[in-house]
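Every protein chain except one is present and positioned as in the full complex.
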Amino acid sequence: MITYKEALTAAMAKLLADDPRVFIYGQDVGSFGGAFKVTEGLAAAYPDRVLDAPISEDAIVGVAIGAAIEGMRPIVEMQFADFSTCGLNQIVNQAATLFYRTEVPCPIVVRLPSGGTAGAGPFHSQSMEALYATYPGLIVMTPATVEDAYSMLIEAVAIDDPVLFCEHKLLYNHLKAEKLPTESLPAGKARVARHGRDATIVSYGAMVHESLLAAKELVEDGYEIEVIDLRTVKPLDTDTILASVARTGRLLCVSEAWPWGGVAAEVVARVCAEGFALLDAPPQRLNAKDTPVPYHPDLWSAHRPTASAIVTATRSLLQA
Amino acid sequence: MITYKEALTAAMAKLLADDPRVFIYGQDVGSFGGAFKVTEGLAAAYPDRVLDAPISEDAIVGVAIGAAIEGMRPIVEMQFADFSTCGLNQIVNQAATLFYRTEVPCPIVVRLPSGGTAGAGPFHSQSMEALYATYPGLIVMTPATVEDAYSMLIEAVAIDDPVLFCEHKLLYNHLKAEKLPTESLPAGKARVARHGRDATIVSYGAMVHESLLAAKELVEDGYEIEVIDLRTVKPLDTDTILASVARTGRLLCVSEAWPWGGVAAEVVARVCAEGFALLDAPPQRLNAKDTPVPYHPDLWSAHRPTASAIVTATRSLLQA
Amino acid sequence: MSSASRSSGPTRTEYLKAFRVMLLARTLEEKLASLYRAGLITGGVFLGRGQEALSTSVGFHLHKGDIFAPLIRDQAGRMAFGDTVLDTLRTYLGSQLGSMRGRDGNIHRGRPREGYYAMISHLGAMIPVVAGALMARRMRGETGVVGATCIGDGGTSTGAFHEGLNVAAVEKLPLVLVIANNQYAYSTPNTRQFACADLLDKAAGYGVAGHRVDGTDLGACLSVVGGAIKAAREGGGPQMIIGDLLRLVGHAEHDPGKYMDEKLKAAPVGRDCLQVAEEFILEETWATADEIAAWRTEAKEEVDETAMKVRREPTPDPNEEEWCAISETRLQDNFADA
Partner (left out) sequence: MSSASRSSGPTRTEYLKAFRVMLLARTLEEKLASLYRAGLITGGVFLGRGQEALSTSVGFHLHKGDIFAPLIRDQAGRMAFGDTVLDTLRTYLGSQLGSMRGRDGNIHRGRPREGYYAMISHLGAMIPVVAGALMARRMRGETGVVGATCIGDGGTSTGAFHEGLNVAAVEKLPLVLVIANNQYAYSTPNTRQFACADLLDKAAGYGVAGHRVDGTDLGACLSVVGGAIKAAREGGGPQMIIGDLLRLVGHAEHDPGKYMDEKLKAAPVGRDCLQVAEEFILEETWATADEIAAWRTEAKEEVDETAMKVRREPTPDPNEEEWCAISETRLQDNFADA
């Protein structure tokens, strides 16, 4: 068995081995192996390409951009996605604009340990995919499976444009698979995680698993719910979503992020503009609550969508 | 006649005169009067409360937050909205979380000279309202008229929570009114800028005026288009939008921001979730193109929605 | 650049008062560690072991009405400034009755209304906030106020540190910045964090006064920090203090800190400031071993009893949450969430 976290480590080990242009830069990623041990063992094997950085997110991203211009393939690890706000300017104004302005691509990958975990609180729990997806010039990935953690990270490094890689902290150790994948869907393609006919739940990251649990529970009521894992939120695979809604006629979009704007709104807006006639009921969204992510585990599990909340939302969608 | 810019200056003059807790902090806002001369004359009258800041957006916002905790009512001027990315962390992680975490409110106003103008290019043209609206704990205002520039800025300072005040650079000198308002709608309420029956255009900021021009042009085809000026994008006045769509059955949301997510997606998602049955046609969005804002005036005017683009979009919406 | 001078050193009463705060903080943190190991605290537990002398000295010299924005390893300084065993445990255990009401936890606590600011995680971010608070006090005509904030060696690399300290210097504010140079930022040694010969060299670059102190020596810390706070209070502008010491624990309780250099642990910088202070007290015969043992027991009892009590307190009820992040409820946005 291999975990989501181990898949990320394996992907980086392969990347470092196969491509001398690849290097890893971030706080404590060296001999310590990173706050979540995702880079464990890599510095020992590649001491000159796995480098500890100072507590300087802006400079860390700037360094990656400069190295990318010179032909390298940097992988930046933010200690937590939440701290990327301090490197945001370099990501959205330097990396994201470089190709459009100069025709020189900017192949950097910024790994964002994302999402909530019990007791992590307001500053170690954020989901920032929407923030980055809003900006032109960025690719935003949100792997939800062990297989995607591995293959999408490898693909992210191959992509010539800046990739924000939103890996979910909750999945690091809990999520396991038999083995690493030998093939995978290309970036930009969503995956039907579960086939159904009564309603479509569009989701990504850790919420895919909450949605699958909800779908399973709804089988007892005789419902077959289709669950779509977006995999990348920018670009968004509208076709796969529309095809599903064409089958089910009902849409619920589930996201761990805050309710204003974001992935859920974008998905609903696209389906309504391009697939209005396919809808048999008003499309619905289920997001986190509109407050900072609370520290206490009881508050946290009420703040984020859970399987049971998704079940309730889907039931009312099915009755609509 | 008083301009949009003069209305902002008048509002700050009144605020400084009426309330000793008010002070202004930002680059070149002192004797120079700011890059756009919005604070002109204020430092002469209130030398101790109109202060030039170093080129330190993070510290500028941090200073405002600390002063607000101590009971002041700081108004921060960012030289351009685009540079607020360097102060974003203090805005979204310090100001936006303070009340939820500590029960101490954070009454700061951050003025963001926003939006595109000819030749301003990728880093002096951005619309950042969606970025901030995504975060819990922030109020985001987008005044589109001379009257709102004045009354909303005064209200923003009165509000006990952090307000991002997105004033549009294109309106500074072009937009004029007879006189300053004596009354106004409260924050959080949208305004019906033009009454109509055939379709609803929801817009904000400079796009309100492009939408009104489009509506005028469509009169020649015998169409009566309703135009809604959101005024604040967080919170969003869903009721006023739904009431309009109930009358017209058709919705086009026009925004100067980038197409992924943002205000247009949020408006469409809300109308579809809460007013699905009111819609006679698929709701549509019109945003800027998904690239950085280009420098050349010809590219720029094709990048942003203009009256003629809105006319085309509305025509196809009416035919749908 | 001043340095610890015994002359202006603390009196017996002051020293013992500070020592007992250190002792209480140490005792409380040992309790936090065991509660964490017992699975009773969720989330990170970051301890200030080895930094109590420096941290205590900050809270010790601040007055009521001053501003204090502590950071990760300031349990001792927090208590010297007025924080309690009760509120500390309530915050770590997520009691509804704590100052953060379960909304935030552990070191992310404070009571801004009382000048005790609640840190956010982003390092360096509290410096400009304290600067702004001091500008507000000045605009209001208040004098004699001091604002103190702490940070680590690693935090000096943040843009927020730079911008915040520079603003304080430009405005010549009574801001005291205490840098606990504990040799590591998580696993990162200073050699990977900065290249200046001496962190103190940064002071001149900002035009602020610089002080150095042996962070393992309570007497020196009380003198130097006290002197810096006095200088700030009297209009000397921002004061930067470098306290040299060693983090005597891992970064947090999940981290055994295997990467730490044994040589540093054996060096003078690796001394345990609490033990050093205890030996000093006995040497000076300011107290007997029995008295100190009694204080230790007293501290342990207060901590244990409070923990017992707090564990019985209500935790936040999600069903009673209004889920509103703003104070002006009329402006709350309404999401017709499914």
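To keep things simple, chains are lettered A, B and C as they appear, and every chain counts its residues starting from 1.
Quick note on the criterion: a residue touches a chain if its C-beta (ideal position, glycine included) is under 8 Å from a C-beta of that chain, and two chains touch if they have at least 3 such contacts.
Given the structure is predicted, the values throughout are model-derived calculations rather than measurements.
Engineer: What chains on display are touched by the one that is not shown?
Structural biologist: A, B, C
Engineer: Of the listed residues B:G66, B:P122, B:G205 or B:G275, which contacts the missing chain in the full complex?
Structural biologist: B:P122
Engineer: Of the residues C:V208, C:A232 or C:A277, I need the one that contacts the missing chain.
Structural biologist: Touching the chain that is not displayed is residue C:V208.
Engineer: In the whole complex, not just what's shown, which of B:T97, B:T200 or B:N287 touches the removed chain?
Structural biologist: Counting the whole complex, the residue in contact with the absent chain is B:N287.
Engineer: Using the touch definition up top, pick the residue from A:D58, A:E129 or A:D290 that touches the left-out chain.
Structural biologist: Counting the whole complex, the residue in contact with the absent chain is A:D58.
Engineer: Which positions on chain B touch the chain that was left off?
Structural biologist: On the side of chain B, residues 27-28, 30-32, 35, 52-56, 58, 82-83, 85-86, 118-124, 252, 259-260, 284-287, 289-292, 294-299, 301-303, 313, 316-317 touch the unshown chain.
Engineer: On chain A, where is the contact patch with the chain that was removed from view?
Structural biologist: 23, 48-49, 53-54, 56-72, 74, 89-90, 93-94, 96-102, 104-105, 136-137, 139, 159-161, 187-188, 234-236, 238, 270, 273-274
Engineer: In the complete complex, which positions of chain C touch the hidden chain?
Structural biologist: Against the left-out chain, chain C lists 157-163, 166, 169-170, 172, 192-197, 201-208, 237.
Convention: only the chains that are shown with their structure count from here on.
Engineer: By C-alpha centroids, what is the most central chain here?
Structural biologist: A
Engineer: Compute the centre of every chain as the mean of its C-alpha atoms, then state which one is farthest from the centre of chain A.
Structural biologist: Between chain A and the rest, the longest centre separation is with C.
Engineer: Report the inter-centroid distance (CA atoms only) between chain B and chain C in whole Å.
Structural biologist: Result: the chain centres lie 40 Å from each other.
Engineer: Hey, how far is the Cα centre of chain A from the one of chain C, in Å?
Structural biologist: Taking the mean C-alpha position of each chain, the two centres sit 36 Å apart.
Engineer: Which integer distance in Å separates the CA centroid of chain A from that of chain B?
Structural biologist: Distance between chain centres: 30 Å.
Engineer: Among the residues of chain A, which are close enough to touch at least two other chains?
Structural biologist: Residues 82, 85-86, 122-123, 260, 284-285, 289-292 of chain A each touch two or more of the other chains.
Engineer: Got the chain C residues that touch at least 2 other chains?
Structural biologist: Correct list: 100, 103-104, 108, 120-122, 159-160, 324-325, 332-333, 338.
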